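What you see is the complex with one protein chain gone and the rest in place.
Up next is chain A:
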Amino acid sequence: MSLWVDKYRPKKLDQLSYHNGLTENLKALASTGDFPHLLVYGPPGSGKKTRIYGTLYELYGPQVEKLKIDVNTFTTTSNRKLEFNVLSSAHHLEITPSDMGNNDRVVIQDLLKDVASVEQVDFSNSAKSKSKHRFKVVIINEADSLSKDAQAALRRTMEKYSANIRLILVSNTTSGIIAPIKSRTLLVRVPAPSETDIADILSGIAKKEGLKFKPDTDNAKQELFRNIALHSEKNLRRTLLCFETLSMQSETINIDKNTLSLVSIDWEVIIANLAKSIVANKSVANIAKSRVVLYELLSHCIPARTILKRLLFDLISLNNYNDNITQELTEYAALFDERLSLGQKSIFHLEGFVARAMLILDK
């Protein structure tokens, strides 16, 4: 038995439970036997990869589930050896550019040429109609973190080798992807599931796992599921983990106000406390204190932009969604978010936002 995230992951397009229109489109796409390059984007935990694998299953059958990890070595021009993981099946392979650092351009060019120069021959089921898929699928994760160079290198490759290769780019936003790539791909947006969608999934799982709830009424349960969904920012992956953790804590899940505090994550609590202290005490000494907190968060591998975003939302809610303050805070949060992505010293910019927020709230 494994984690619920793994256990209840749909394998086929038919098993998907929400965004039905999108699923229909993908099914139609797969049934034609050919499809254009795809750019699938959406927030984390909305089911991008699940849909991609569902489509691949539709195309190639169960063979795509036989996955293996290869460690590819690549020698760069400066004679340095580079290693990166490639997840592959007989019909597709999957790479993550963040493995490759600055050399992603060379690696991607090389890898794609390698794959594309070999035509797929499928002996196993040549009689069936599926044999006409003479192309391999390459999935590129975190496509928005590809360097501009690498993206520029992709655009020509995409056209040149389109006979043998199909690319599926996966990313959270399209903002990091250059326009020529966008124009060469079919953009597929996978939005986050709605609260009702998540609640449906959770109640299905609860039934299958035989979970017990304290006030065992449907209303209370629905309320809890919705709260979990909101608590985990409608990230389905997080929702499932959170729900499983909750179920591990005790035999019956008591539905009351404190239920969710059982599964609150420490760093989120810390940021909430930080926001409170910013509102309460606007002084230079408090900037120094919050700097220590920010350092601690960074050392725990929490991305700086996540800290910024979370802090902004906490601040806004602490000020009761006052229009003026919200507007100003968001404006500056956007500014510092830009600085974070342009610069390297994230602590400067995080502290900058804290200082700025104090100034705004002080007025």
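Remarks
The rule we apply is simple: a contact is a pair of C-beta atoms (placed from the backbone, for glycine too) under 8 Å apart; a residue touches a chain by one contact, two chains touch by 3 or more; residues count from 1.
Simple rule for what comes next: contacts and distances are computed from a predicted model.
Matching "Translation initiation factor eIF2B subunit epsilon", "Ras-related protein Rab-20", "Piso0_005549 protein" or "PHP domain-like protein" against the UniProt entry of the left-out chain gives the name "Piso0_005549 protein". Screening A:118, A:230 or A:262 against the full complex identifies A:262 as the residue touching the chain left out.
Although one chain is not drawn, the whole complex shows that of A:58, A:104 or A:351 it is A:351 that touches it. One chain is missing from the display, and on chain A it is touched by residues 1-3, 5-6, 9, 44-45, 48-49, 67-69, 71, 73, 80-85, 87, 94, 96, 98-99, 141-142, 170, 232, 235, 237-238, 241-242, 244-245, 248-251, 261-267, 269-270, 273, 282-285, 287-289, 291-293, 295-296, 298-303, 306, 339, 342-345, 347-349, 351-352, 355-356, 358-359, 362.
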